[in-house]
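One chain of protein is taken out of this complex; the other chains stay put.
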Amino acid sequence: MENLLELSNIHTFIGQFHILEGVSLSVPKGSIIALLGRNGAGKTTTLKSILGLTPPRQGSVLFKGEPIQGRRSFDIAAKGIGFVPEHRAIFRDLSVLENLRIAERQKGDFERKEQFIFELFPDLKRLIKLPGTNLSGGQQQMLAVARALVPDNELLLIDEPSEGLAPVIIEQMMAAIQQLSAQSTVLLVEQNFVVASKLAQQYVIIEEGQSVKHGRMADLVQDKATIHRYLGAA
Amino acid sequence: MDVLGTLKANRTRFITLGVLAFLFFTAVQGMPTEDWVITILRGLSVGMITFLVAAGLSLILGLMDVLNLAHGEMFMVGAYVGWTVFVRPDTFVDVLSPLLLTVVGFVLLPVWRVWIQKVPFLLKQAKFWPWLALVLGAGLLWIAYARFPLAIWNPDVYSESPITYSLALSQGNLLLATVPPSAGWPLGLLGTLLGGSLLGLAIAGFGLRQQAGTMSNHISRGTWITTAVLLVLGLVTFFINSNITDFLLGISTTARFFVAMAVATGLGFVIGGLIEVALIRPLYDRPIYQLMITLGLSFIVIEVVRAIWGRPEFTMPKAALFDGSGDGCPATSFGDLIAHQCSTILLFDGRIRTYNEVFIILVGLVVLALVWLILQRTRIGMIIRAGVQDSEMVEALGINVRQVFTFVFAMGVALATLGGVLAAPSIGLSTDMGTRLLLLALIALAIGGLTSFPGAAAGAILVGLLQQFIIKYGQIGINLPFLAEPFKPSPPLVPASTVLLMVIILLILPHGLFGRNE
Partner (left out) sequence: MQSTLANRTAEKTSLADWWKANRGLLGLLILLIAFPFLLALSEGQSIGDVLANEAGNAKFMQGLLIEVFILAIYALSYDLILGVTGLLSFGHAMFFAAGAYFTGIAFKNLGWGAGQTLLGLVVVAVVQALLFGVVLPRVKGITFALVTLGLASVFHIVVQSTEMSEWTGADVGLQGVIAPEWLNTNTARFQLYLLTLLATFLVYLIYRRFVDSPTGRVCIAIRENEGRALMLGYNTFLFKLVALVVASLTAVLAGFFHTIHQPIVSPNVASLGWTVSALLIILIGGVGTLSGALVGAAVFRLLEFFLDRWFGNAANFLLGAVYVTIVLFLPYGIVGTWRLRSLDMAKGRARLMKLLGLGKKETGD
């Protein structure tokens, strides 16, 4: 099986703190894979290390078979990786349209994807002129995902898409992610195990900066002991 | 969000603005018409100069989190360079050639980088040779510069000092210095090119240690084109030196003043870009050290200016367009103003100076609108606005933020140098003008909201108005209840008032008038 992304034994420091102490994982093309673990286990840092936002000091990151560790973030992203950060980090001073336009890598990216994006998130179409700061939490999250869809990204890194959202919105978000996974591979960080187990086919568990377990999601759902041990009461 | 909600959320802000507006109207009420009109115009003028410095400072602080303490000094450099172009165009043309040829070496930086990586010896000994290149380059430049024929003033001799040249021009005759004979100019040209290249090589070498492995090996076509253009310009300015000088001497002082503005702005853009690339860029992960490096830079710049232009203060004459007097002046109508190029205008029985109170404000407004348009209507403006909030996320979208950083730094410094040349005819030239204005700009920024562009404009204008109103009331006195004599604010109260306003506003609104709560 061909892996779109492959991390082997990466170590990342933030300041003096050794956050990732050996994370290895592989993301096969065309799947949704969930990154699980407790708060502060290093899930977000793993995503940021892939993108070079917190560059790993050791280990290798292969994207489409090509080493990308040590490159500048914009360079890595431009190879076809989209990032949806936690806390719905959209640009609040920019309008919805500008938030989408800024993600263009080539002129006309937005026009090509416009229909697809508004099919996924019909709400955004009517909010197009509003500044980002006026959107509700759910709308901001939709915009953050939509922004990652504007250029042709083969891989999407999505961090905590359900965090702080109302159940109805979470349903919508899940449906959207399901739909977009037909086009791109998704590496998903998710605290909410129910959401993660419904979306992902595979999982990787991170514990204290190390990847400790991986496999098929269907197996994990049965394995109550593992869930209890690594994810707390789920 | 509905209107009422916005009102409620920003209650403190609106109340503060209301109180400020009330104070403003009270201050206006206490004066005769001609007094408050002129005070407001003066305040706006000071505000616009402050804005030109504050705008760059705010953009740089917002986008890169760098508090550029050398920004005031850039303002000062703008003033001195503008003065040189205006009062001594011959000197300006003389230094063009060595300057352009030196910059070639820096523009070729990407070429040096690639070249270094191809030579194993240079890669291995990166701790040693950059220092050698630095010393050699500086020495070579020192020798080469002396070979150029350069007609310059001499601050140590009164009859040849900038003061004398300024005075002469303000009386209508342009003095020029005699050109010393040039000795061995081919060596000068070659030495300058080589020296600049060595310095560029040294910078590339120092950079090697900090970012080994992540450097791009790409040489864009722009590098070669810029190099060629600079090379040609450098040689052309050398060989037809006297023609250019004659041209600059032939045009009217008004035209020459606009040339001075353009030169100062352009030079600021180049200097800003160079500072960002060479000094700020290696330090993005050590913010407090950026503060220190800009501080060190400001010391150096002040000393360089003192060495070249001398310590004493001097003035800059106004261009003819703003200096007319006699028949039909002070102007009472727009037609008169244009026809006689009056230095003053009569408005409500008060005399308004055309340059200080009209031209500066106009230029300030134009710049304000232009920068606003760039920020709101262009892609780079969009990236800047997004980057002010979260530059990491912008980079994660696949945008090379560092390039935008360089552009913004260059633009910010260009605005400051433009402010300098604009302010020079009004406030004169002194080596502490930069420091004073930096403080004023910082206060303006704090009041308006550190990283907000409209805030920078509003804060600057507020500071200017407050300052001028206090000065005016220092002359006419305030009639306070329970006091027999009118209260006259003493001069130290002028700086104290702006500082106090800042402290009060920050305590009420920690993010300034227009800043957003993060």
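By letter and in written order, the chains are A and B; residue numbering begins at 1 in each of them.
In this text, a residue touches a chain if its C-beta (ideal position, glycine included) is under 8 Å from a C-beta of that chain, and two chains touch if they have at least 3 such contacts.
Since this is a predicted model, take the numbers as computed values, not measurements.
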{"item": "Residue of B:I38, B:L52 or B:L67 touching the missing chain in the full complex", "value": "B:L67"}
{"item": "Residue, one of B:L44, B:L63, B:L99 or B:I293, that touches the chain absent here", "value": "B:I293"}
{"item": "Chain not shown, touching residues in chain B", "value": "61, 67, 206, 279, 282-283, 286, 288-289, 291-293, 295-300, 302-304, 306-307, 439, 442-443, 446, 450, 490, 492, 495-496, 499-500, 502-503, 506-507, 510-512"}
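Simple rule for what comes next: only the chains that are shown with their structure count from here on.
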{"item": "Rounded Å distance between chain A and chain B, as computed from the means of their C-alpha atoms", "value": "43"}
{"item": "Parts of chain A lying in touch with chain B, wherever the complex brings them together", "value": "51, 53, 70-75, 77-78, 83, 85, 89, 91-94, 98, 101-103, 105, 134, 147, 151"}
{"item": "Residue ranges of chain B touching chain A (in the complex, touch as defined)", "value": "1, 213-214, 379, 382-383, 385-386, 388-390, 392-402, 516"}
